[in-house]
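Only a single protein chain was left out; the remaining protein chains are all shown in position.
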């Protein structure tokens, strides 16, 4: 493996980590709201947040490019704010990944929150805990399996994210060239040997990481039997 | 919209439906086993079934192509069986999609099964129900929210699937040219207008479909409060 | 009868026009599958059901012949690609390399040189001009030439190297402004077509290949800015 | 005296809940009624877990709900403790953490209940490290009670808290609950269907039927009402408040006005007030003072009235001991006729069993 490969790997991990963290932070309130609300908006909002999925990633990337480009609304906003434009930056691919991966993180969280039911929160309220605090002390810990799934799905999906990153990232070494793009480059250049190598590293590393996480999780898991 | 667009849409829906159904059938026993087992294999198996995610779809598609191609083991198997080779057929993209989408269907199911706990199954056993039947009569209905999520994620992901389909499908009209590929074609042909149109149709249609499904689901959902 | 053609991204648009023209005199169905040269190559090696491969280079058709996947001797250069340094903005580039040399811009789009021959040509041009090291930090890569074009055409990158065929209609640059890079700045982009072995006896495919070499076809190809001279 | 005023209305599946009551904000008010009559619903409304329309709820000066003013204090702002009908422990926390959950949120100065005391009393001191899923049914319930007590509430709401507890534990716990309300003056609203608990604990009794209150008032008065005997299903009884006056010859003497009741010696300090329950069926009447009997308590009393009992051949005799202390006796019609009882007759009552509550 070449040192540039190493850089690519670091960048990939950084991307996946940041995206996962942002997504967990972002999805948690949305999932919570969706799980608790009786508003009529629930179904439309659920449908909207699932939408990033149905657009093929390259197409999604293409539209994000339009939106964030100099003539797009986001582009004009960043321009007005004096910020450098988002496409072809690390920030840009983070945003793209976040949007595309959102449903995978949101759904398990929402399911987990819904599975808790109302009782534990009622109990917390009778113990003087304001809903805001109860959310952190009760809902979050009880939804742990959901967070676990959400994080795994989000992380893996970000590592494997390709279309969106390729489209709005522009394949710039050290900034937006992540492993998926690099492997693809090798394939296109008929460098199958290096592609294989890199893919093997990716799969091997991910397997070990996932294995450790799953083992840790099954340690933490509490028994569900009650007498 | 042109009549070829219509054909593409039908093919896309067919792909997504078939993949979703196969995945639900395939993931259910795996998810069930994972949720119930105390075997040491649990963590490794969990890690393996999450792996399809970390490979970028085109790369995954590339390797599937190698495997299923005339020189790959699966290709030789199909050859030996006298079956026509899988790549560049509808069956081929179904297989690719199934593999790539598996984790998104499996995880919500597994979470849902785990959330049920042992009690309902114990009750079923005391009511003379063999575990096999109890699985259908108790575990499945109680895991409904998980199935719902799994189906949504699986369906949407199949509709948006692009890299794998393009790689092992080969963009063949009427057989493997689904909407995501067709939009890509338009973009490559610099026909941005038609790409926009098709993307709008995809998003609009998906939104309506998702909205209906979510509304239906919230109707069915039972209240979780117990007195 | 049916002819299945795998075509490199840069030639997709011209080929669509060619097919229309071809079908005025033939009842054969011509089906197009577009992709980058590298991907199409991989698919063909693994049994893709194409009859004809229109690549963006010579390397890959030759490898196919060597591997007996393509019919030996069937390859020919259907077009020589030309490179343009282009911007969507009118009058930005004055038809010479001056603007490029000044380098007063943040980003420069080009196709991935490893995967796309047009990217390799762009790199060669910059090296020839001695600008490569100065500009290389400003590169933004499109995966193929189609993607590179979309970067520039939507203004995400103000200027870049694209295929002339993408911006050239009827003998002139149709929108924006650009500098058509002289042929000797980069190794020729010889785009070869080849008949695949499985379809060695497919008459319709052979007919279509013949059509591609006809004067009418050459005229259309030329109108997209390709060089069709026999050298 | 401050009061707990509640007005709740709600359409339930089979009937309408419609309550309009004033309960003393002192002592223990027991909601008693058959399964499904709406007790839990009231408790939930009181806690603010359910916001019923057109409702009103006020404790002392503090109005918690007034839908006319669209005023509603959310549960977590109400200084209540709630013991749910099904012990609802946090499964992700161990026992100690469950206990600390509410306790931590109370400023140390406002804590009236100590962690150590409560744990010992409820027998969970050695289970602090355990996870709820490894506790038995009764253990879970005890942890839930302790957890509610540890928030030092100003109003304690308990939904059949003792139904999973064994008798010994119950007997230990009830005095503690009484002390809690005697010493800390915490009013308690208590849901129960165990008459024993009601009699023992209730200062105020609310009898419910199908979503409505059919009898409500201080315990002693309520018990004299024949309706209550019917509802109780374990027979009429009277409650007498007494004071321990001496321990002599292995006997404990209780003064009830000028009259004295005796019972075998108990460990109760002299001077302590205790409440006795006397089942009507434990009271017998004779015309002359019996001799040579092991029955300790032979007191003169005056017959006030004779009413038919619940069963056709029984008579409920209302008597008056000295100082207008009411006493009920349940006799068979046969005995009644045999003794020729009529109002204002002076008789001897034999009280076989005095239950200390």
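As written, the chain order gives the labels A, B, C and D, with residue 1 at the start of each chain.
Throughout what follows, a residue touches a chain if its C-beta (ideal position, glycine included) is under 8 Å from a C-beta of that chain, and two chains touch if they have at least 3 such contacts.
Here the structure is a predicted model, which is why all the values come from computation and not from measurement.
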Residue among D:24, D:60, D:195 or D:326 that touches the chain left out of view: D:195
Omitted-chain contact residue, chosen from D:79, D:137 or D:257: D:137
Of D:51, D:71, D:227 or D:311, the residue in touch with the unshown chain: D:311
Contact set of chain B toward the excluded chain (per top definition): 119-120, 122-131, 134, 137-138, 141-142, 144, 222-227
Touching residues (missing chain, whole complex) on chain D: 13-14, 33-36, 39-40, 85-86, 123, 126-127, 130, 134-139, 142, 159-160, 163-169, 171, 193-195, 232-234, 249-251, 263-266, 279, 281-282, 284-288, 290-296, 309, 311-314, 329, 331-335, 339, 350, 352-353
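By definition in this document, only the chains that are shown with their structure count from here on.
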Most distant chain from chain A by Cα centroid: D
Rounded Å distance, chain A centre to chain C centre (Cα mean): 36
Rounded Å distance, chain C centre to chain D centre (Cα mean): 92
Separation of mean Cα positions, chain D and chain B [Å, integer]: 60
Residues of chain D engaged with two or more neighbouring chains: none
Multi-partner residues of chain B (at least 2 other chains): 58, 62, 187, 226
